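All protein chains but one are shown at their positions in the complex.
Presenting chain A:
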């Protein structure tokens, strides 16, 4: 297994995802002799995991069960340990497409942060591309290096611990794309331009505040970038539910004291909720939106180097 290549069976040293149920999962480092606690009981790596097929159901000591999944950057994004605020797959998807990334692409990124986007970029440019990622925080840079190693992708990425605004990305004239997620992206536009290939390179800057976007767009224009475009994207999830709505009692047409409800003829009117489903209610399937959703992550500004 690796984050850039599917494997069939769980091996010692793999990072696997334990899936317990609706939106409940966590990553686990598979190791001989180790044991993982879950609310359904214990999972023994040597007997329950190693050698099993990814996607298998594993029964835990207390009798409950879980699924073991092959890691993907998307699953990693949902489960990685946060050292910083991260980018989620919705933004990552549009960034990947708008930067025209594909196998063989050379990408530069700053800041590395918790490595959420990094893993997705590495997956997209593999096996012949490369990610140059810059992080000014020493521990975060080191943690990122460690994770890339554990996930079998260290040959596809170079982590540099420096300030991109002062010292750039460490490469010149070779990048197909540059991505900036830093507090003052306008200070790095010049460095981005020199990291990008001569013609046609793409740049993306992610900023939560519109004021940052305005400054960045101005500087992009000064540096001769074209096709400057700012957008935002939000995910809307729907829960699929069977809904029952009661039919209201509008009484009877004729003057009649015999009935209280319109189904007075039915003796099981007072019965369990199930009975209600048969009379007096209408059922339908609906895609119900969540009560509270993400309303904003950041503005994405794209441009092309001319």
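Here is the rule we go by: contacts are C-beta pairs under 8 Å (C-beta built on N, C-alpha and C of every residue); 3 or more make two chains touch, one makes a residue touch a chain; residues count from 1.
Just so we're on the same page, contacts and distances are computed from a predicted model.
A.B. asks: Hey, which one's the missing chain according to UniProt: "Probable DNA primase large subunit", "Epoxide hydrolase", "Mediator of RNA polymerase II transcription subunit 4" or "tRNA (adenine(58)-N(1))-methyltransferase non-catalytic subunit TRM6"?
C.D. replies: Answer from the record: the omitted chain is "tRNA (adenine(58)-N(1))-methyltransferase non-catalytic subunit TRM6".
A.B. asks: Among A:92, A:144 or A:159, which residue is in touch with the absent chain?
C.D. replies: A:92
A.B. asks: Pick out the residues on chain A that sit against the missing chain.
C.D. replies: Missing-chain contacts on chain A: residues 4-6, 8, 19, 21-23, 53-57, 67-70, 72-74, 89-90, 92-94, 96-98, 100, 102-106, 120, 123-124, 126-129, 173-174, 176, 197-200, 210, 213-214, 217-218, 228-244, 273-274, 276-277, 281, 285-287, 299, 301, 304, 306.
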